[in-house]
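Only one protein chain is missing from this complex, and each of the others stays in its spot.
Labels for the chains are A and B, by order of writing; each one numbers its residues from 1.
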Amino acid sequence: ADDSPIKAASPVSTNPACLPAWIAPPITPPGVQADHSAEADNISQPDELTYDLTGNVVLKRPGLVVLSDRVQLNRLNEEANAFGQVQFQRDGLIVTSQSAHLNHQKQTAQLKDARYQFIDTRAHGTAKQIDVDQKTNLAELEKASFTTCPLVQYSWQARNGDIETSEKYDWELDFGHLQINNNKRRIYGYNTWLYFQTVPVFYTPYIDFPMDDRASGFLFPTIGSYRPLTRDTAENYVAVPYYFNLAPNYDDTLTVMKMQDRGWVVDNEFRYLLPNSSAQLSLTGLNDQVTSKEGLSYIDENGDPAYGEKIEQRWRAKLIAQQQWAPGLNSNILWHELSDKYFYTDIPVESALDSASYTQRYINLNYNKDNLQAGVHILNYLRLRDDAAYNYEKRPEVTLNYFHPFETEGLRNVSINLPITSTEFQIAPQAHKPEAQRNVFSPSAQYQYYKPYGSFKAEAVANKVHYYMEDNGYNTSGQNQLDITVPQYALHGKLIFERDFSLAGFDMVQTLEPEVQYLYVPYQDQSRIPLFDTTARSLDFTNLFSYNRFSGSDRIGDTNQVSAALTTRFLKRDGTPLAEAGLGQIFYFADRQVTLNSTATDTELAQNTQNVSDYYVKLGFTAGPVYFASTSQYDNRNYELTNSNSRLKFGLSSDFNLLMTHLITNQNQPGEQEDLAAGLTWQLTSKWGVGGYINYDFTKERKTEVQSAIRYDSCCWASELSLKETQLDNGLYNYSIQYVIEFKGLSTVGTPFKEYLNDKLNF
Amino acid sequence: ADSQPENDESTLPVEVTADKLVSQEQKGESVYTGNVIITQGTTVIKGDKVTLHHPDRKLAKAIVIGQPATFKRFLPEEQKWVNGHADQITYDTEQKTVLLEGDAYVNQEGQNSISGPKIYYDLTKKTLSAYGDRDEKQRVKVIFQPEDEAQKDAP
Partner (left out) sequence: CGFHLKGTGPNAVAGFESIKFESTGGVRPDILRALKMQLTSTDVKIVENAAQAEVILRFSPTQYTTSRTSISGQGDAASELIKMAQPIHVQEVATEKDILDTSVQAFRDRRIDNSAALASNRELMSIQQQMAADIASQIIDRINRARAEPAK
């Protein structure tokens, strides 16, 4: 999944009942041009240079307001002492105390036994002493506390049996020293104790967190139990993030995890976010007590657990980076390095990969300028288990494409496309598969004519594919160079008919869209060419009009066919889609000969010799909370459903969401597969929410993945208990239970369940 | 601190000009009306109606009423003027005080300006007291002139 480097989780709750009360009503500070002035009930001058103001005194300076009962002000050294119900407001910070000393010359203020509050987030706290310095824009607080929670009543039974009530904050941070830095908009805390429900739960010598936007929730602690695929016993762990933060756009989180058997794990995640570049570097390391004694447990070729060599030091490094080097020139990287294949399986630091057999790694450099695109790509697959498949890799692939629309009068609608791709296909020697350098040059010329009522396109593509086979002992093609040149000719026409249409007073537009395409591709023998990046296409209605029934360039399907489709759509007058239905089929004038496998299978031969294709149907509608869409394929002889993808979303309200997808592939044919994935989030009350996700494999009658979670959301903290189970082939099984407490208003790195589910099912 | 002799203006002669002298009883009190101007040394007080108390021919007190009555005086040590206005100004030469009442305003040049319902200015000590009127909700306000630039940017 596409995860953004900086993930802002739950911001401070905005529900009014959750906002802490004001310690003093906020006043808009006087502007920069304001006078230095003071108002009072009475003013007297004991001597020429001192003023004594009494009776709700209001002292004003640019950006500063001080209210108090009495102020003694010395004009010479510009100092003032305020007494009685002092309210000091400056730069979005309110401070209240019984006394304050202000020095206008040094632009400082000192308040004792004070309470402070930020105007924008209403986070607040107390302090023995606060020194505010306007020049350096810093506020230093001694023996201070900080919380984003409102004051709540709670009652408990005292020892003598009667019920007592008092007030508390759900969580609170107590600092020996606290610095509020307005330049960096950050808060730096030293000798910090964290109190949760008035119980001290965590100490850190140093902590800092942002004052505004990214202030969401501080994840502490993560308690869990994890059973990896490679062991049959679960292991408990506690993860405590120490949160170091370097600058507004840099972010470093050091997490220390104690695993019951494996010992201490240190995980550090460094992130930065700049306007045109962002990166996330995660480093994790441990001295694994289990693998150093029992040896690395792994899953052998036929998928059974076994024990291997003893290793102690295990580590992983992951880099996700995007960078825009110049307008149009950007790169992105996703890379993992592991000390051993089973790191992600054994150590619960990447929940998405804890049961995967491989993961993708890539480095891309792309250049886009008007009609020119170019790119260099390295694509590689990191195997995470011994029974993982070996896959071809691109080391590297260079792509270049130039698109040129002609402007000259006669050639108004003509354009040409010149895509060139050169790929170095390589694979691990254990795969015993051929390797080659393949160059694909497929220039095409199109004549396109678009009108509101339809379009016409004539296109000719000349595909030239050349292979330089590597002599690695597995060159099944028998030649060291292979070459095919296969042209593709297509004529495509589409018309759009419309009529206004109203049903029960609801006026809509109904369209009728016939679409026809003639495609001719001559046959050229490609059976000796190995398959590097070619496979059959996934089911989709638009496959009817694709020029090649295979994806990739190792097979260019020969055909002489006409494909036709009729789609009708219902739209609101402003174009919002309401419903659609489509039917399509391909009519073949001759049999096809190119097949995926070098020796054609029976199904391939059958497909190549039928003179009409299966029927393709697409359906979709949105009605209130229900959204449904499906594409299906019916056998042309007995109208039996063979393939279908359908999805249903039922969003009763923002509190109840049900998402389902259902897939059927090759029904009643070899390789039949049927899967259901369903997810549910239900906010029962403003505080309690539940969620569930299941991935069910009908063919193997197995719940491949089940996840359930219950979340308690209070004003300024939340906690979540989630269980995840995965069942794979030959009895491989892993489960993970996780309990997370999240303090809103600091900042979090965790993914609350709702977001995790969104990553799972998002439509 | 007692006042230095040389600027004790109360001993200087008092000059009064006005459109009309309304009455002059024996007990040393006279009333002038119509853009009345009283000058004594650098102190100048103007108003529409003035009541002067001058027992044995020496000015003790002047009560000036005007829309508004104005007052100004030069302070030799600071080389600065102090001036003000109010509905009624009472200039007491013996006490060396000026009492401004009713929308009173006093400006000590280069230092501050004070406004309020009632201001009491001590000419010798050069100090002010201003009194708000709680039930009339009238407050007292002082505006500090920004210090002269030099002093402000002192390192």
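We take it that a residue touches a chain if its C-beta (ideal position, glycine included) is under 8 Å from a C-beta of that chain, and two chains touch if they have at least 3 such contacts.
This one's a predicted model, so the numbers in the text were calculated from it and none came from an experiment.
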Neighbouring shown chains of the undisplayed chain, as defined at the top: A
Contact with the hidden chain (one of A:Ile119, A:Val376, A:Ala629 or A:Leu721): A:Ala629
Identified contact with the non-displayed chain, of A:Gln72, A:Gln448, A:Gln524 or A:Ser714: A:Gln448
Touch criterion as defined above, residue of A:Asn249, A:Thr542 or A:Ser719 at the omitted chain: A:Thr542
Sole residue of A:Phe532, A:Tyr616, A:Tyr634 or A:Phe743 that reaches the chain not shown, by the stated touch rule: A:Phe532
Chain A residues touching the omitted chain (full complex): 1-2, 229, 303, 355-358, 360, 366, 368, 373, 379, 381, 385, 387-389, 391-394, 403, 405, 412-413, 415, 425, 448-454, 495-501, 509, 511-512, 531-535, 537-540, 542, 551-552, 571, 573-576, 629, 631, 645, 647, 661, 663, 665, 673, 675, 677, 695, 697, 700, 704-705, 726, 728-729, 732, 758-763
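In the analysis below, only the chains that are shown with their structure count from here on.
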Separation of chain A from chain B, taking each centre as the mean of its C-alpha atoms, in whole Å: 75
Sites on chain A touched by chain B in the complex: 35-48, 51, 53, 55, 75, 78
Contacting residues of chain B [partner chain A, same complex]: 111-112, 114, 116, 125-132, 134, 139-144, 146-147
